[in-house]
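Reviewing the structure listed below.
One protein chain is absent from this view; the other protein chains keep their places.
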Amino acid sequence: MNLPSILLALLLFAHSPFLASEEARPLAEDPVLEERVKAISYELRCLVCQNQTIADSNAGLAIDLRNQVRDMLKRGMSDTDIREFMVARYGDFVLYNPPVKNTTVLLWLGPLLMLVIAGVVAIRVIRSRSKSSASQDLADADINRARVMLAESDEKRS
Amino acid sequence: MKVSKFLIPLVVFLGVSVFLFKGLSLNPREVPSPLIDKPAPAFSLPLLHENGSTLSTNDMRGQVWLLNVFASWCGPCLEEHPIIVDFSERGVIPVLGLNYKDNPVNAKRWLERHGDSYSSVVVDLDGRSGLDYGVYGVPESFLIDGDGIIRYKKIGPLSQADIEADILPLVDKYKR
Partner (left out) sequence: MTPEIGHFAIILAFCVSVLQSLFGLVGYARGYAQWMSSVRRTSYLIFFLTSVGFACLAISFLTNDFSVLNVASNSNSQLPWPYRLAATWGSHEGSLLLWVLMLTGWMAAVARFSRGIPTEMISLILGVMATVAIGFYLFMLLTSNPFDRLLPPAADGRDLNPLLQDPGMVIHPPMLYMGYVGFSVVFAFAIAALISGRLDTTWARWSRPWTTVAWAFLTIGIALGSWWAYYELGWGGWWFWDPVENASFMPWLCGTALMHSLLVTEKRGSFKIWTVLLAIITFSLSLLGTFLVRSGVLTSVHAFATDPERGVFILGFLVVVIGTSLLLFAWRAPKVGLGGKFQTISRESALLANNVLLVVAAASVLLGTLYPLFLDALGFGKISVGPPYFDAVFFPIMAPAMFLMGVGPLARWKDSPVPDLMQKLKWSFIVAVVSALILPFVMGDWNVLVSIGLLLALWIALASIVNLSTRLKQIRSGRTVTLIRALSSIPRSYYGMLLAHIGVAVFIVGVTLVNGYEVEKDVKMSIGDTVSMGSYTIQLDSLEDLTGPNYDGVEGTLSVYKGERLVEVMYPQKRMYTVQQMPMTEAAIDTGFTRDLYISLGEPLNDGSWVVRVYLKPFVDWIWGGCFLMALGGIFAVSDRRYRKAGSSSAAATSAP
């Protein structure tokens, strides 16, 4: 090995810190599938936890359910199928996205309803305020104080 | 008499309070089973005590039986175990043990120590069958009738009161 090649080799090693290192392998065998597992897991509740998704929890049941979801996705089941599977075994409680049923109509329509009602009330208030001659409740003392203040500031300006 | 619209906030608040009060006697962590009055999920699992043999739900057809999910690593299971032993010894109905996500060696030892009067014990190593039953903690117990329909689920340790008040009447109802 001559000097120039040694120098070249040194130069190469000196520049690149990771010439000899490997790119880390993804944890999941199939990262694309894993993304789908995660997406579904964020909607499913961990039943033994204090309000966490099975994506966020490391409880035994959460890990089991994630594995179950992965298996089902591998077998080609759709997101809806998977949700139905979970609901059949654990009830609606396992879904963080409450299904639209006759018992949850009030939940899903509630905000819109409240907005409409509040909006109607607000519009009526605005209409009445722009038309009527509303009286102001100013105490006499306040009116006098206002007069005094106006006089003072007039003085200051002149 | 015109009821003041200004009373609406108070009325709404009192309504909410009623629910909050009711909520105090509920347990937000207990998940009711959607499988009540539905067919018990089928399983065919190896027996703990007899290597090579399996037991399936079909084998239990025609009789009312109790499925008790337990594990040697579970504290509350130990709590309820004397009651389970006592109940199965009474011979009213067969009591099947489902050893859930456990080490069979540990399970055998645990049963030796604390009593084994199950009619049979099956092994669910990975918990998949438990998952089919909606098991999320141990112990849990299911009462299943002769047609294979789940009629009752108990989450947590079974108590004597549960047996007398809930299980026995149902046994009478569904026994032929």
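Points worth noting:
As written, the chains take the letters A and B, and residue 1 is the first residue of each chain.
Here is the rule we go by: contacts are C-beta pairs under 8 Å (C-beta built on N, C-alpha and C of every residue); 3 or more make two chains touch, one makes a residue touch a chain.
Source: prediction; values computed, not measured.
On the side of chain A, touch with the chain left out of the figure occurs at residues 15-18, 20-28, 34, 42-43, 45, 49-53, 56, 91-99, 103-104, 106-107, 110-111, 114-115, 118-119, 122, 125-127, 129-130, 132-139, 142, 145, 148-149, 152-153.
Where chain B meets the chain that is not shown, the touching residues are 4, 6-7, 9-10, 13-14, 16-17, 19-26, 28-32.
In this text, only the chains that are shown with their structure count from here on.
The mean-CA centres of chain A and chain B are about 36 angstrom from one another, to the nearest whole unit.
By the touch criterion given at the top, residues 31-35, 101, 126-128, 131-134, 136-137 of chain B touch chain A in their complex. Per the touch definition, chain A reaches chain B in the complex via residues 47-48, 60-61, 64-65, 68, 87-91, 93-94.
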